[in-house]
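Just one protein chain is left out here, and the rest sit where they should.
Now for chain A:
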Amino acid sequence: MKSTDMIRMANQIATYFKSYPHDEAVAETAGHIKSFWDPRMRDALYAHVGSGGSGLDDLVREAVAVLKRGSAEGQAIR
């Protein structure tokens, strides 16, 4: 996936959930990515965040942090 496409898709998700209270928006964005993105797409997103995450909505960065924490703890987020 081109990183522009990935960034656009991730930001689109965050933009939808932004209407919700902050904590909920972070959890829903994380949950959506976890539910619908295959692991290689998630890894690419994590890598992008790892290298600065340019172009990404803040909500996506926070969601990625939640997801990484979740996978480190081995819990499923849905």
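Everything below uses one rule, namely that contacts are C-beta pairs under 8 Å (C-beta built on N, C-alpha and C of every residue); 3 or more make two chains touch, one makes a residue touch a chain; residues count from 1.
Going forward, contacts and distances are computed from a predicted model.
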Please identify the absent chain by the protein name in its UniProt record; candidates are "Formate dehydrogenase subunit alpha", "Phosphate-import permease protein PhnE", "NADH-quinone oxidoreductase" or "2Fe-2S iron-sulfur cluster binding domain-containing protein". "Formate dehydrogenase subunit alpha"
Footprint of the hidden chain on chain A, which residues? 1-2, 5, 8-9, 12-13, 15-16, 18-20, 32, 35-41, 76, 78
